[in-house]
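Report on the following structure.
The other protein chains are all here in position, but one chain of the complex has been omitted.
For clarity, chains are labelled A and B in written order, and residue numbers in each chain start from 1.
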Amino acid sequence: MTTSTLALAGTAATRSKSISLATLVGRYAGLLLLACVPLGLMWNDPYWLNILAYAYLFAALACAWNIIGGFGGQFSLGHGVFFAIGAYSVARLYLDLGMTPWLAVFPAAALATLVALLISWPTFRLRGPFFAIATMAINEACFALANYTDRLTGGPRGILIPFRAGLWNMIFIERWKYALLTFGFMSIVVLITALLRRSRLGHYLLAVREDEDSARSAGVDVLRVKLLGMALSAALTGIGGGIFAMYVRVLDPPTLFALPDIGVKFALISLIGGIGTIMGPVVGALLIVPVENFLRGTLGGAIPGGHLIVLGIILVCAALFLKRGIVGEFTGAVRRIRNRKRS
Amino acid sequence: METFLNILISGILLGGIYSLVSIGLNLIFGVVRIINFAQGEFVMLAMYATYFCTTYLGINPYLALFVVAPLMFVFGLAVQRTVLQPLQNEPMMQIFATFGLLILFENSMLALTRGEARSLSGSYSSVLIDVFGLKVSGVRLVVFIVVSGIALALMLFLQRTMPGKAIRAVIQDRQAARLMGVNVERTYLLTFGLGSALAGVAGALLAPIYTLSPYIGGNFILAAFAVVVLGGLGSVPGAYLGGLIVGLIESFSGYYVDPALKQAIWFIVFVAALIIRPSGLMGQVGAEEVGLREQT
Partner (left out) sequence: MTRNGISRLAIAAFAVAASASLAWGQAEPLRIGAINPYSGPLALYGDEVSRGYQLAIDEANAKGGVLGRKIELLRGDASSPPQGIATVEKMASQDKVEVFVGTYISAVSNAASDSALRYSKVYWDTNALAGDLTERGLPNFVRSGPYADSFAEVSVAAAKDVLAPALNKDIKTLTIWIEHEDSIFGTSIAELQKKLIEKLGGKVVGMGAHNFRAIDLTDSILRAKAAAPDLWMETGYVPDGSLLLRTMRDQGFKPPAIMMVATGDTFETLDALGKEYLEGIAVVGYPRPDQTEAYGPGAAAYLAAYKEKYNRDPIAPQSMTAYAGMQMLLEAIKAAGSTNMNELRAAAAKMDKPLKSYATGFGVKFDPKFQNTRAFPTLVQWQSGKVVTVYPKDAAQPDVKLVNVPRK
């Protein structure tokens, strides 16, 4: 097992080093441009623009999750905590100190990172399902605490950001500006993950995911690698939370901490799109968010819960038939065709 | 002093409820090693099945248990065979699939019942029994007694019978068990069926206590996971004790600290315990080391 892990890391290293940085950026810029096409097509339809803005934002958040969940193999269900910290921080800095959200996202990300490190340092000794459950429990504990404390989070009332349009405020009248903002954020996160993948930290994360013990015996500082991955993941999630805050402008504990809508959804999007791939979360989000909205729009009023029944069936079928996620299946199929051509 | 005793007993009985819901999950988790998000929904479905039996067939809920539990056993077999077994080598997809099942079950019940909260008729829930001079809720006492019995029976099953030993072997080391001739797939089926049947028992016994709603499963599931992990993977006495501990912590912190914080408190205790002793109270040390990526 040791040899195979290192060999894997090795091949990955050789494969990616053979691509120059320029080609890498070019390839992903191309893919991102493809993801931008819906934005171009629907630029004056506010309904679709809203969905796209949301989809791009969640694509970015899923990519951020993917750094530690996909590359690192640490299945966290507690990213909602970092998301909420980002949202509350930006809201508070904006409302209380008049700071522009464009700058406020950075201290928000820093705070999310700090909390992530504090939480992760003890919990990283847990593996697999134990880690997942521990992070889920932390999410719930923070939910209860956010509901209880009035001063920072506004308690159950939450924080409401009044509508005051302006670039400085990151509040826009036109939806296409929001869509462009979240698209930009998503592009940045995708490029960061692409760069991470070919960096040393990226390879260490993958090695840790494949076989933690072998990685450790090969000299990798496993805890440090995990913590770095988590720090990056949490920082980006916090920024996403801040953007969410300026978009939805109604922030209460249920909206920010609900597991099915936030914490679990990041993982779900990555899983459907292709966990551990770079564009997987993007594909997943661009699929799930519109489908969910479409289902709610058409079935939502008629049968109570009707659209969620369909969604549940879709999720189960996707798990059964798209085992490696959409991107995973796609690249697998491509590889098979290539091998067949070769033979 | 009476208050203290009251809280103690209430905590123990609450712990019984947690243990009951968790005991099936513990088995599934220990053997099949997946986070079964849908376990709470099995309890919910069993509760509604019990409601159906009592309301439309006129059967006493404690007798309905003998109908509901076997039904849930079969249901569990079906779920394991159709959804989970094909995903055996994709643990993350299994989690994903169980989450899909959660959404499916919850909303199917919602569509069927239109969201109306139902309760079991009859005076079961108002029966009070004298314990040490305190009046104790009869239905909760029954839960405690039954789960204690189940825990004992399950321990004997795992220790003394062949299928039980097979289950324990798979909990310890799946690969080695296979090498020793254990049919791992059949063990999974059996375990999942058993875990679902236990959820069925939980549903039947809890139906007189709570108002039924399609979302009630979600209220139990997180606590159930915490109990399972706290108690120790695959350890039946661990799950039993874990449930009692969680119930007591919740009861005491709710009264002496603040009911609004009790959830946060035991979550934090749970995480702390996990960090100090990750294998849980009575789990095998090192069992938690086997992460999501399983040996095949």
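Following the convention adopted for this analysis, contacts are C-beta pairs under 8 Å (C-beta built on N, C-alpha and C of every residue); 3 or more make two chains touch, one makes a residue touch a chain.
Fair warning: this is a prediction, and the values are worked out from it, not measured in the lab.
The chain not shown here is touched by just one of B:36, B:107 or B:187, and that residue is B:107. Among A:26, A:98, A:166 or A:301, the one in contact with the hidden chain is A:301. From the set B:88, B:119 or B:148, the residue in touch with the chain omitted from the display is B:119, counting the whole complex. Touching the omitted chain from subunit A are residues 45-47, 50-51, 54, 144, 147-148, 155-158, 160, 162-163, 173, 175, 248-250, 252, 254-255, 258, 261, 293, 296-297, 300-302, 304-308.
With the whole complex as reference, residues 3, 6-7, 10, 14, 17-18, 107, 110, 114-119, 121, 123, 125-126, 128, 135-137, 209-211, 213-216, 218-220, 223, 247, 250-251, 254-255, 258-260, 262-263 of subunit B touch the missing chain.
Here is the rule we go by: only the chains that are shown with their structure count from here on.
Listed in rising order, the residues of subunit A touching subunit B in the complex are 73, 75, 122-123, 125-134, 136-138, 140-141, 144-145, 147-148, 209-212, 260, 264, 267-268, 271-272, 275, 303-306, 308-309, 311-316, 318-320, 323-324.
Considering their complex, residues 29, 33-35, 83, 86-87, 90-97, 99-108, 110-111, 114-115, 214, 222, 225-226, 229, 260-261, 263-264, 267-268, 270-271, 274-275, 278, 288-293 of subunit B touch subunit A.
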